[in-house]
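Below you will find the structure I want to go over with you.
What you see is the complex with one protein chain gone and the rest in place.
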Amino acid sequence: MEDTLSKIKLSLSKMFSDSADLTVRDIILKSNNKLKGAVITIEGLCSKDELAQSVLNPLMMYDFGGQTPDEAIETIINSVSGSCDMIEFNSTQELISFLTSGFAVIVLDGCEKMLATGVQGYSYRSVSEPESEVVQRGAREGFTEPLRVNMSMIRRRIKNPDLVFEQMTVGTESKTQIMICYLKHCASPLLIKKLKKRLEACQLPTVLASGYLSEYLEDKSTSRLFSGVGISERPDTVCGKLTEGRIAVIVDGTPAVIIVPRLFVEEFQGVDDYSNRSYYATLIRLIKYLSFFFAVFAPALYVALAQFHPEYIPTWILIKTSESLAVTPLPVTLEVLLITFVYEIMKEAGLRIPKSLGHAVSIVGGLVVGESAVNAGIISASTLMVVATAAICSYVTSPLYPPVTILRVVLIVTAGIAGLWGIVLVTAVTIISMCSKSSLGVPYMSSLSPFSLRSMRDVFIRASWKKLGSHTIRVQKFPETEED
Amino acid sequence: MKRFLAVIMLFVVMIFPGCSSSRKIETAAIIENVSVTKEHGQLYYTFYKLSSDEKPHKTVIPASSFEDACRLAKEKYIPHLSLAKLRLLLVHIDLKDRVMQDDISYISTQTYFSPVAYVALCDGEALRRVGDSPGILSTVEEKLRLCQKNHPSVKLDYLSIFNSLQRNSTEGVEIAYINSDKELKTDIKKIFRKMS
Partner (left out) sequence: MHREIKYSSKRLMLTLMLCACSVILLQNNNVSPENSFTVNLLCMLGGMAVCAVMFLPAVILKKRCDTDFLALSEKITPKLKIPLASVYSLYFVYAAAYFLLPYTDMFCEKYYPGASPCVIGLCVLAACVYAAYKGANIITRFGIFLFVFALVTNLLMFGGSVGSLDFANGSFSLETDFDAAASTFIYFCAPSFIAVIYACFAGDTENFKLKQPFLALLFTALKYALVLFFVTFSVGAYAQRQDYQTFILSRVAHFDLFGGIESFFTALATMSVFMIISMFLSCINKCTGSGGVKNSAVFSVIIFIVSFTAEWNNSVKEFFTNDLILIIFTAVVAVLIPLAYIFTGRKNK
């Protein structure tokens, strides 16, 4: 039993390869037998003040008398340390896990047991409003990177003992902590079981963001174009979804929380819908659906009409459009594709460049490239207007941006080859593909197809809270949800 | 599955007529008005192209019938002819018996004409004005609508004229007549089914 301290220190220095941030503070306790020990931490993950106040100072001051190391450990837990979070353990795996999670570990020579004390104190981004989910009315709080902070934000909103957080570790290398969060009386045990099974099947070496896990949570052999896994940075959104029987997965180190199952109609529901008056929320929701259709179909319809069916364009637009297209060198299909790609490039550049340069890029993109290209007769004004409007519309339902962009390009190409007929056929195939998709066994197009009249109160319209609040529809109750 | 679809798509892209046979907006000669006149015993079909210019773009084609005029127009005069947006067919009053029925009969067998385009008889001066003055087409259409409002029995579009001619052999069909007494005015004329 003697010399356990040296063994632990040796194995740690081997495992961490003498890493500079591994800190071992040797101590000799005030006792008759001069007990030797060490407080091990990883620099930067602990608060030095708290470590000194609640661990080191009391340890040094306390007189352990003639206690054996095992007795001393018990005394530290019961009478010495002022830390709230104290966990006894004895394996090296746990030791590594605690150290990397910001705990300080107390090791006493001659004792197999070790003591982890919660003195985490790393710096992290403060709680702020998420930029991607800004609301007019509602909380200005968004998730942040540390897991525990995010958990607290959910717990603060749902003060119910039924709220369960189940911890799991994913990533064979990164050992990332994740929390499965659900309301026991709302969520289906089957869905929870399915989710855990899929997370366990995830054999990724590192999990650095929630996006890494999304693909593993998708149902097999269903369309990957639309995502059956939702992401939110807002605690109020997550809490709302939990009450509908959904399950959240919080990944340590990322503010994006996964919500499953995710349905198509949810993409059109926003937090603001529930804060605004129902008639206004309904109007906004209808506008969102229209924007979605415009974002997907407008450029393709423009190509099809200009290329194959000019007679369907109203006369007053037809003259202007034909004249502006007549002076441009490219066929209309290529023109629309070109502008779409240039727009995507500018969008990517705008996202990545420093904010101070953002205005310059907007000016160059909007004025110089756009206007000059129109003036020079490289692209037509009508084409630019259609593509730009479609691009703006695609941001109305921003979570759908990736599938909308892909569909738009596919439809433009199809419209260029086969006109309106091509658009119809691709749309039919896309609808079939969407209808066949499911998220954790719940049909992705639920409410619409399979149709559910009861859910319609929160699909195209947003019924009043009196109606919505009278009965919450749980996600597992949707028709044709898989039951085994 | 994916490979199968890829092969099909490739095949389709390769053989689909696609852009090559499409009616491109920038090249299509979209006709919105056709007038029929007669000079020295020869019928002339004038095709007015849709344009934003002050002066109407017109192509005069000597032909024996509308069918012949359309064929000649495509072959010789207007290669990218599109008659799908034809709004008005104006026929000289003197040709009402000869042209009207044959042409309407021809139109009724063709897919690309809109069956609800207007048909009216005109005097020579009115036809000349249509050929020279910009924006007169809308005025003519307004006059025709007004005429139908005042005389519901008048048949304006060639769908109703054709149907009326088909079923009515004795009473005749009332159609609009535009004359140019100082200003454009609408009147009513009767045409009778040609007995075959």
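First chain written, first letter: the chains are A and B, and each begins at residue 1.
The working rule: a contact is a pair of C-beta atoms (placed from the backbone, for glycine too) under 8 Å apart; a residue touches a chain by one contact, two chains touch by 3 or more.
Everything quoted here is computed from the prediction, not taken from an experiment.
Asker: Sort through A:160, A:436 or A:455 and give me the one touching the missing partner chain.
Answerer: Going through A:160, A:436 or A:455 one by one, A:436 is the residue touching the chain not shown.
Asker: Of the residues B:27, B:139 or B:163, which one touches the chain left out of the display?
Answerer: B:163
Asker: So that we can see where the missing chain sits, which residues of chain A does it touch?
Answerer: Contact residues on chain A toward the absent chain are 221, 308-309, 311-312, 314-315, 418-421, 424-425, 428-429, 431-433, 435-436, 443, 445, 448-451, 479-480, 482-483.
Asker: Please identify, in ascending order, the residues of chain B that touch the omitted chain?
Answerer: With respect to the unshown chain, the touching residues of chain B are 1, 4-5, 8-9, 11-12, 15-17, 21-22, 108-109, 111, 114-116, 159-160, 162-164, 166-167.
Note that only the chains that are shown with their structure count from here on.
Asker: Approximately how many whole Å separate the CA-defined centres of chain A and chain B?
Answerer: Here chain A and chain B have centroids separated by 60 Å.
Asker: Hey, which residues of chain B end up touching chain A in the complex?
Answerer: Going by the criterion above, the answer is residues 12-13, 16, 18-19, 22-28, 30, 32, 50-52, 82, 84-85.
Asker: In the complex of these two chains, what residues of chain A are touching chain B?
Answerer: Touching chain B from chain A are residues 305-311, 313, 315, 318-323, 325-326, 331-333, 416-419.
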